[in-house]
Each structure stands twice: as C-alpha cells, then as structure tokens.
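Take a look at the following structure, please.
One protein chain omitted, others in place.
The letters A and B name the chains in turn, as written, and every chain counts its residues from 1.
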Amino acid sequence: MTALTQRVSQRVPARFLPVLATVVLFVLTFGVGSASYDGFASGQIIANLFIDNAFLIVLATGMTFVILSGGIDLSVGSVVALSTMVTAAGLRAGWPVPLVVVAVLVIGSTLGLLMGLVIHKFDIQPFIVTLAGMFLARGLCFLISVESVSIKDSTFRDIATAVIELPGGVTITYNVVIALVVVLVALYVLHRTRFGRSVYAVGGNEQSALLMGLKTSRAKVGVYVISGFCSALAGLLFSLYMLSGYGLHAVGMELEAIAAVVIGGTLLAGGVGYVLGSLVGVLVLGTIQTLISFQGTLSSWWTKIVIGALLLVFIAVQRGLARGPRRRQTLTS
Amino acid sequence: MKNRLLWPLIALAALLVLNLVVTPSFFALRIQDGHLYGGLVDVLKNGAPTLLIALGMTLVIATRGIDLSVGAVAAIAGAVTCVHIGTSGDAGTAFAGMAIALVLCAVLGLWNGFLVAGLGIQPIVATLVLMTAGRGVAMLVTEGQIITVNNDPFRQVGAGFLILPISILISLAVLGLVALATRKTALGMLIEAVGVNPEASRLAGVRSRTIIWTVYVFAAVCAGIAGLMISSNVSAADANNAGLWIEMDAILAVVIGGTSLAGGRYSLTGTLLGALIIQTLTTTVYTIGVAPEVTLVFKAIVVITVCLVQAPKARAALSFRSRKVAVS
C-alpha cells in the first residue's frame, strides 16, 4: 500500500477532551464539597442534584440538539414559564391531568415548529427568531394571568410528591426518571437515527450536508420542535417542582441551559458535542449551587460569577482546540 | 431618502395614530413648573436608556458583533454609583461615583473587546460570559441588597428636567455625538467596511481589531450611562432587575431600525426609530388598558413582522415589490 493510505488514523481524543474535562470538573467540585463538608458525599445529595435539576436536564438536552445544528434557542426559559402557566390554569379550570400534559406538550412543540419554520424558510437568524419566541411565550403567560397560579389538583400533587426509593435509602422523584428517559431517548435519536446524524452534519457543514442529499430542512426545523417539546416537558417538571404557574418562573433559565451545554463540551458553532456532556454540565452547575448553599456565608450571586468564569474557561479551551486541526485546511483550501 | 427607513416610520406613525385614537390627549403637551409633560414626553423619557444602549449596540452589530452583556453592565454601573454615594447627598460624591462607574464600564467593554478581537471568540459567546457573570458582580457590589440613595444631583440624571427630561437630552446628545463622530471622521465607513468584509478590510490595511475594540468599549459606556439613568430614576440600585432584558430591547431596536444582524450598513436614525417604536408600543399597551406584561406579545409580533418584511427570502415568497437597492 502507498504511504497515503497507510497513514494510520486515530480517533481524535481532542473531540472527547471537553467532555472529559467536564467530568473531571464535576468530580473535582464534588470532591471539594465532600472533603469540606460532612454529609456532602451522600447518595441523597447526588440524588438531590438530579431532583433539583431535572427540568434543567431536559432543557439542556433539547438545547443540545439546537446548538449541535449550529443554532440557538433563547425561548426555552419562557416556554417553561408558559408551560407552568398552562398547567396551572388548565388544572384550575378542572382539566384532567392527561389533557393538560398533552396540551402543554403540543403548545411547546408547535411554538418550536413555528420558530423553526421561520428560521428555515425565511433565512432569519435563529437568535432573533427565538428572541421573538421568548417574548411571545412570556407575554402569553401574562395573557393567561399576571399573578402566580398555584396548583391544587390532587392527582398532580400526588405525582409531585411521590418518591421512588432506591437501594441505600436514597429517594428520587418521578421527575428524575422522566429526565433520564429523555436523555436516553435523545442519545438514541442523536446517534442511532438518520435524523440525529443529519443534525450533526448540518452543524458541521450545512452546504455539504445538502450536497450529500441529507434532509437538512427536516433537521434544521426538527431541532427547534425537539427543543420546544423539551421546554414544554421541562415546564411540566418545573410545575411539579414548584406546584405553581407563574409568568416570572424560569427567568434566565435559557442562559443556564446554554451554559450547561457549553460547559458540557458542545461547540457553540455546532457539529460537535454530546448529550451526556450536557447532562454532566447540568450536574456541575447543580454541584456549584449545592456547594455555595453548604458554605452558607457565600452568597448566591457567586453562583453566577462562577458559572460565567466556567463558561469563559470552556470557551477558551474550545478556541484553543479549534485552532489546531483547522490550520491545514485553511492553508490548502 | 433611504427607503429602508420607510417601514419603521410607518410602524411608528401607526402606533402614534392608534394612541391618538385611544387617548385623544396623547399628543397634548403642557408645561408645569418649567417641565414639559405629556404622552410623547413620557415615551421619550422612558425610552432614553433603551435608545442609549441601542446606539452602542448599533455600532457593535455593524461590525458583525453583538453585545449581550449591556444589561448586566448597566446593573453594575448603577450598583457601583449607589454604593459609592451611600448616604451622601452632595454633588461631588455623586459625580465621583458616576465617573468611577463609567470607567469601570469602559474596562468591561475592553474585556469584551479582548475576547472578541483579541481571542477571536464569537461575539455572542464572548459577551454571554459577562452577561452571566456581570449580574453576579453587580449583586456582589450591592451585597444582594437594593441600595437606595437620597442624592439630588444624582437623581437629576434619570428623573430631572431641563424643560425636557434630562435623560432624553443625554441620549439625544450621545446620538448627535455618535452621528457626528461617525460621519465627520472615517469611523463610520471603517466600521461598515469591517462589518461587511473583515478580510478585505484587513488586506486594505484597516485596523479591524482597534475598531472592534472601540465599538465594544463604546457600547459598554453607553450601557453604563443607561444604567445610571435607570438607577437614578428610582434613586436605587437593584442588581437583579435593573436593565433586565434591556439588551434584547436594544437589539430589537437596532433590527427594527433596519440594521442587519449580519453586520455592515447601519442606520442610527433607524435605531432611533426602533427605540421609539418599542417604547411607544409599551406605552400604547399601557394606555389601552392591557396588563403591561403583555407588551411582550406585541413586541414579539413587531419583531417577526419587521424581520419578515426585511428578509429577502420572505419578500420573494410574499412577492413584495422587488428589492431595489437604494442608489440615491
């Protein structure tokens, strides 16, 4: 064989580095917590990480799809709020729980579909379209009610308070189960279906994906439908968590979701990243919050500063990684 | 006349007419204690911070950038000033506090510029860092409290009157200065050149980095002044809510004004119109008796409509009159 084909290829470890870094970061932060505080390294604390962030896990999963495709979705926080509002108002009006669930999911997916269509058909930046979606969803909340609406439906409350006991006396809520199922489904869709691979392809090089005969439009619109669906589902989980609907719920949660995805190692430029990374990203954010609450004297705003700093570090790392392998391409093309 | 200003103008006119129909007294102006009052004055006064931030945002967007951190920067400016003033009531302390705040904002602008021009990070990501961390910093400054001050000179910035509200005078002065600075120097042309084609500009010898750096610093200083107005208007610094979502309003104002998010040609007049449209919209919703929070729905509709009207693809699809390039 010639030298050309003999060049042994390796899987690039660089691709997994950011995710690996996230895992290390998680272990580190958790380790710091365990070393500093008694009772930190308990199974229940880990379980609580999942319980308190189940909605964020779902949200970050949807966001991962969008960012992988090279887009962004600013509307997710507002759609969560809208979902809590629809849930609370629907239950107050006496709708059965299944109907409420279906209504919320349909509304979220439809909003996503509309945004995706506008982005794709009219070639308007995702940033501005989803910004409009963010305003719209939050405005719709207030159209339903300006006040907070509490959820009194007994079925719903039962689901919210039900716990599953795991071996070792650790308890989790159904929220956690749902969030983990979402992650598993997302894994399957992203890695095992043509749609999922098209999402990666579009994020890598949309023009090429089109020339390769992939259904790029389906992928580009589809990611916003998925994100809308995930936001609605996250909204349901958030309703279970808060037991109320309010137009000021989840303010800025889109930023947390984006931060989790970026810290999870997904490139904001699209094409590279993993859902599991986003999951760990959420856990890192959760651990930081737990750490700060354990510390007691540190105030909550440190969370924001630390998240900002982490974002910076991960972006800088990605920047450094991106510079290496691209060089030859820019030279020769 | 540039016909890309036509749509924003029509939108603004329509809103004003709607107001006139709903509240006939909307256009009425009266002078009381040497202060001008009326619906239009309110629009100007309330829209001043947004206009100011939108001006900075216009130049940033013209270089193909975006600055998400302006709201957080505004909060920091208010927080720093109020903490510095504390219980003092004298003018010197107020001005010193404001000066410190604005210098700090300029430094934050340098930071954004460093990430974008120095490290080459996508602007949306680069400024996301400060957007997230900035509010934390503002809370750090105020220690999570709402700091109230009782300082008359400071109060003038956001709530004072010189016949017209001082805040709008400041915003219009900045608008005039920017217009002058970009037209009388070559700054405007170079900003557009960098925004339209960064590589060609570099090869023509344009100092793209310096230009990019300049616009981010300018945007941050604008945000700082706007932050002073917001906190001065209520004589308090609320790190959590001051300037919340104002970056989105500012971006909207710029986009409505016909400046493309893809960079390049920009229009300061368009941004002025955009900011006025947004504020008039808010006021309109208020006056027709809908809950103010619902304004968001109307904003969303305006954004999408304006974007669709301006998007070439949408124009083709909706068979609007053919897109004529304004060669006037």
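Throughout what follows, a residue touches a chain if its C-beta (ideal position, glycine included) is under 8 Å from a C-beta of that chain, and two chains touch if they have at least 3 such contacts.
The rule we apply is simple: contacts and distances are computed from a predicted model.
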| item | value |
| --- | --- |
| Omitted chain, identified by the protein name its UniProt record gives, among "Sugar ABC transporter ATP-binding protein", "Cation:proton antiporter", "Amidohydrolase" or "SCO2523 family variant P-loop protein" | "Sugar ABC transporter ATP-binding protein" |
| Displayed chains contacting the withheld chain | A, B |
| Residue among B:I31, B:A99, B:L119 or B:A186 touching the omitted chain | B:A186 |
| Given A:S36, A:T193 or A:Q295, the one touching the chain that is not displayed | A:T193 |
| Residue among A:T110, A:T171 or A:N205 that touches the chain left out of view | A:N205 |
| Residues from subunit A at the interface with the omitted partner, ascending | 1-7, 9-12, 15, 188, 191-194, 197-198, 200-201, 203-205, 207-214, 271-272, 325, 328-329, 331-333 |
| Chain not shown, touching residues in subunit B | 184-187, 189-190, 192-193, 196-197, 199-207, 211, 264-265, 325, 327-328 |
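Operating definition for what follows: only the chains that are shown with their structure count from here on.
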| item | value |
| --- | --- |
| Whole-Å gap separating subunit A and subunit B, where each centre is the average of the chain's CA atoms | 30 |
| Subunit A contact footprint on subunit B (complex, rising order) | 66, 115, 119-122, 124-126, 128-137, 139-140, 143-144, 239, 244, 248, 251-252, 255, 261-262, 291, 293-301, 303-304, 307-308, 311-314, 317 |
| Residues on subunit A engaged by subunit B in the complex (per definition of touch) | 72, 118, 121-125, 127-129, 131-136, 138-143, 146, 247, 251, 255, 258-259, 262, 268-269, 299-309, 311-312, 315-316, 319 |
